[in-house]
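Removed from the display is one protein chain of the complex; every other protein chain stays in position.
For chain A:
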Amino acid sequence: MEKSALYGRQLCLTPDEARDLPAEAQKMVGIQRNGQTLRCNRCGSNLTATMAQLPNQQYYCYQCLNLGRVSTLTSLYHIPEPNEFLNYPTCSWQGKLTSQQAECAERVRTNFEQRGRHLLWAVTGAGKTEMLFPGLAWALSQGLRCALASPRVDVCLELAPRLQAAFQDAEIALLHGRSDEPYRYCQLTICTTHQLLRFRSAFDVLIIDEVDAFPFATNPRLHYAVNQAVKPNGALLYMTATPSRELLRQVRRRQLSISYLPLRFHQHLLPTIKVSLQPHWWRTITRGQLPPCLRRKLTAYAKSHQRFLLFVPRVAQLAQVKAAIERAVPTLNGLTVHSTDPERLEKVQRMRDHQVQFLVTTTILERGVTLPGIDVIVLGADDSIFSTAALVQIAGRVGRSRDRPDGLVWFLCASYARTIKNARRQIKLVNQKGRRLQRAMPIVSSEHSS
């Protein structure tokens, strides 16, 4: 094994696999036994002895199994991060930031320099990735090791080519559970937050994108992983469009500094949510019909050729909803798609290519998919499957184009659920900040030009 494969890592190896390791490799026990308590040294979980037991008084961690089993039969191996990079990559991005983006980018960069903990609250479609470039360019030029992690594989897959295009001479390691590529030691890493469990004090700069996406928000091990993977004196940046209460609490306690970007890249506000109470929408669909208000809207779409996404709570409802649409408005041409659909990527591509006018889908398209100029309708928006964050994200699919910066976000629901109220409140709050910024804009830009 190459020495560099252990730089800033904590690899779980059996004694047999660890035989030929370089001499510098530090060995740590995999499971810490402390009297009655057992703790996994990779993911930090406290383990219940009866669940963790193997024969012959051995124990294993059942919490981080899918990264390879940590047990009393294995050890963790580590070499402290030496920042051994030969050529520091430079930023080749030619684009231009708006004045608000530039201001946020500057905050991000300062945070990296000061090794702070920062939250960047930017609305969906604000151009978050581009705002990272100045800070990353600085960090890479200083020889710092940087990582961008997201709870979602598709976000990682989308980010990798954009970062590669912006830093053309950078070697980027892309790590996620579905990849077969061997690990490479690179100055810049893009990975899922799960993969951070394999790092220890590795990164001078660690960025967590979409911090409020499942499974990160609900998984304490991933929070532990973030704190393990960043160097003790490293910089941490959280980015989100829908901060959780926990993050905002940390802001109030001044454990996190915060900056806002309440306007989208085209300087417009987030579209507001229209809500219609339709207690029997599902029963109507099961009879093969559409609620009258929905039928009217879709008939209008058939004439105007306006494209739209229609969200439903469950995969099992997709076919019936599509059938009811086809029956009511036969000239509309659309597809159904869900997260485990084997043709998912092809279908989304057909929507992108304007080959179909609509998609009926479950939550999977909520993040990271940009379809300019669309409208969004959510059936059963009060279903518990849609969290507040998911609803804000769904609303954020609308108005992603300079040519059509607004659009319809329409929730049909049986009740006015707390999640819907909170989503509307979040959008209202961001738009208040946005409006203030719009009013102040001439001043902001003159400050920047001076």
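Following the convention adopted for this analysis, a residue touches a chain if its C-beta (ideal position, glycine included) is under 8 Å from a C-beta of that chain, and two chains touch if they have at least 3 such contacts; residues count from 1.
The rule we apply is simple: contacts and distances are computed from a predicted model.
> Per UniProt, what's the omitted chain called: "Late competence protein", "ABC transporter permease", "Tryptophan synthase beta chain" or "Putative ABC transport system ATP-binding protein"?
Its UniProt record gives the name "Late competence protein".
> May I ask which residue of A:62, A:85 or A:138 touches the chain that does not appear here?
Looking across A:62, A:85 or A:138, the contact with the absent chain belongs to A:62.
> Which one, A:54, A:165, A:319 or A:345, makes contact with the chain that was left out?
If we include the chain that is not displayed, A:54 is the one touching it.
> What chain A residues would touch the chain not displayed?
14-16, 51, 53-56, 58, 60, 62, 65-66, 69, 71, 73
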